[in-house]
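All protein chains of the complex are present and in place, except for one that has been dropped.
Right after this comes subunit A.
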C-alpha cells in the first residue's frame, strides 16, 4: 500500500524480453522479497510505491510491469503512452535480451512521443554471475557504452540479493524530477505520465502557509 501523502506521481513502465526478471525486480522493490518461482506475467501488472527524493518531494511511483511474451505485445503497447519513463530490462546471462534493448527502446520512444521518456538500462541476475551459476554474456562495459551513447543511466542488479535494485528506481525518479524542475516536463491534461499528488491539491503556496500557520492555531 502506497503512502497517502505524495507530491508527484510518476508512471513508469518495465519493458524487456520474456524471463529477464522484470517481475522479480519489481517484487523486490515493492516487498523487499525475492520469489524463487513465478508465473509469466499475464498482460500488465501494477505496483505502487512511494519514495522520498533526498531533501526533495515525495514521489509515488506507479509501476507497470509488462509481460515480455510476444502474444501480449498488443496489450502492453497501450501502456506506453501514459508513462514518463521506462526501465529497459535485460538478463546479463542472456545475450539476446541485451541485443533486443534498442528495439524495446525505440518502441517506447515511438509510443511515448512527443514526450521524451527517461530511460534507465537495468541488467538483471547479477547474483547468478557472482556465484558462478551462470556465465556472463553481457559485460558491464558494453552496457555502460550503450548507456553513454544514448545518455542513459545503467546499472546491474540482483533481485535475489537486492543489490542495486533501489538505485535503479531512484535513478530514474531523480532524472524525471530534474526534468520537472528544468521545466521540460509539465503536468498535462490527458497525459498520466506525471500527476501532482495529494499535497498539491492546494497550491503549493497555500500548503506552505498551512504548515506555518498550524502552530499558531490560526488556521481554520
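The rule we apply is simple: a contact is a pair of C-beta atoms (placed from the backbone, for glycine too) under 8 Å apart; a residue touches a chain by one contact, two chains touch by 3 or more; residues count from 1.
The rule is short, and it goes like this: contacts and distances are computed from a predicted model.
Per its UniProt entry, the chain excluded from the display bears the name "Protein FAM114A2", taken from "Exosome complex component RRP40", "Ribosomal RNA-processing protein 43", "Protein FAM114A2" or "B-like cyclin".
Touching the missing chain, out of A:54, A:114 or A:132, is residue A:114. Listed residues A:95, A:136 or A:150: the one in touch with the omitted chain is A:95.
The chain that is not drawn here is touched, among residues A:42, A:133 or A:148, by A:42. The chain not shown here touches subunit A at positions 1-2, 4, 39, 42-44, 46, 48, 62, 70-75, 77-79, 81-82, 95-96, 99-100, 103, 107, 111-114, 189-192, 198, 201-202, 219-220.
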